[in-house]
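Note that one protein chain of the assembly has been removed; the remaining protein chains are unaltered in position.
Right, subunit A next:
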Amino acid sequence: MNNKITVSCTKKNLKQIRDFVTEYLAGYKLTDILMNQIVLAVDEICANLIIHANHEDPSKNISLAITEKAGMLKFEIIDNGVAFRRSEYREPNIEEHIRIGKKGGVGIALVNRIMDRVEFESNTRQNTCLLYKKIK
């Protein structure tokens, strides 16, 4: 089964990424809700990388590889943009977002709540985000 996809950094390609994840997971007989959660978490990371790390530059790419071992799904998302600084991340206060009319900043909170493990690694060549989800 094809487990890797590379797309250029435009928001229009998010649909292609979601379809790829959905197709890969089709054989695992997940519930609608769990399937949607996993697709969402990957979409959120890819959207952040496309928009914030790579400034929607279509000459740049992100790639996603999915593997499964002993009931643990692993999503490896690689890009060459600006690295995510986890130390600067703060969990959002949604009520405050509503009060001030803030539009963004809740995507990573979704990812953290959906996935079992979320890791970010960066070196001089590339950034890697690893998402893990136990499904069995």
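The definition used in the following text is that a residue touches a chain if its C-beta (ideal position, glycine included) is under 8 Å from a C-beta of that chain, and two chains touch if they have at least 3 such contacts; residues count from 1.
Just so we're on the same page, contacts and distances are computed from a predicted model.
Student: Can you work out the missing subunit's protein name as recorded in UniProt? Choose among "Anti-sigma factor antagonist", "NADH-quinone oxidoreductase subunit D", "sn-glycerol-3-phosphate dehydrogenase subunit C" or "ABC transporter ATP-binding protein".
Tutor: Its record in UniProt gives the absent chain the protein name "Anti-sigma factor antagonist".
Student: Residue by residue, what part of subunit A touches the chain that was omitted?
Tutor: Output for subunit A: 11-12, 14-15, 18, 32-33, 35-37, 39-40, 43-44, 47, 50-51, 94-95, 97-107, 109-110, 113-114.
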